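Note that one protein chain of the assembly has been removed; the remaining protein chains are unaltered in position.
Here is chain A:
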Amino acid sequence: MNEELHAIAATAAQICSEWTPEAAARYSGGWADEVWDSLTKAEFTVLPVPESSGGAGAGLAEAAVVVHEIGRAAVPVPLTETALLAGWLLTAASRTVPTGPLTASAPTDMAVDRCAGGYRLTGKLSRVPYGHLAERVAVLLDRAEPLVAILDSPREAWERGRNLAGEPRDTLLLQDTFVPGEDVTEVDATISGRAFRVRGALGRALLLSGAMEAALDSTITYAGQREQFGRPISRFQAVSHHLAAMAEEAAASTTVAMSAATAGQQPDWILTAAAKAQAGRAAGVVARLAHQVHGALGFTDEHPLRLITTRLWSWRDEFGNERFWERQLGAAACAAPDLWTLVTDPAEVRANG
């Protein structure tokens, strides 16, 4: 990481520290609105959005660094949704991107009917992160000629849901819902459901790798303090090997996720697939070992470890679990002229797949 990225990471970490341990422990749904305000002031919520669309005009790498910090601090904010997904869709639709909070969805089976003055949509937006809290929802209608529809979030209409960490995952039923023509824009064919999934997966891989680092920090500290048989448990080789295994998985996950994000303005989909598969697999290992080392204490609601592990157990399944991405990679490997070409292809060749 260069100095500029380090500085962004440090600022992001500083902002995340506004989310106090007490607030985190009390959290039972909703979001960290004050942290969001600070992120907004720092322009972090629209980092990769071009200035012409109201963003900060930075690259994907800058955004990735911030997302990683959010994951490490386990702050409930729709940052990946706003910065990586909605911001991207709105830019593609030549819209100015509001500061948010925004969220996004790419339903696979939405019926779209043209009507006087606009469109009528029928279908479901399932388990949308922070749905009822977002001001706008960017909906990608993935068709031969893809459309982006921008809905004012009908706050009361969402069916509230949550993930294992209590973060909102809300569902919205659209029943012949009218969307005025000016809020629906035809976009370039590269704005596909698949590209949406790649960006979502990249966001989750970054969050996961940040959270794994946090799990590791907590576990190292605990293993150095907890004594059994007259010595810190970190002195038992079985325990120190657990710490090493966690460190390896976390470092590998961060490295590949960051690599996928620093390939250019679009994520490198091959590396993103690898990153999400790696992070998904590692999340289970890291959560298991973190709990194993923390003993019964870490299994309680009073211990902050749960704030990390319930997120690891949730995020890994979003935007395709490791099996999904392994399949994608397997198919790409079989379709490539040969495996080594696929591994060494420059990122530009494979952006978006």
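Just so it is clear, contacts are C-beta pairs under 8 Å (C-beta built on N, C-alpha and C of every residue); 3 or more make two chains touch, one makes a residue touch a chain; residues count from 1.
The rule we apply is simple: contacts and distances are computed from a predicted model.
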Listed names "Biotin transport system permease protein", "Phthalate 3,4-dioxygenase, beta subunit", "Acyl-CoA dehydrogenase" or "Cytochrome aa3 subunit 2", matching UniProt entry of the absent chain: "Acyl-CoA dehydrogenase"
Touch with the omitted chain, as defined above, among A:161, A:232 or A:264: A:161
Those residues of chain A which, in the complete complex, touch the missing chain: 127, 161-164, 169, 227-230, 236, 238-239, 284, 288, 291-292, 295-296, 298-303, 305-306, 309-310, 313-314, 317-318, 321-324
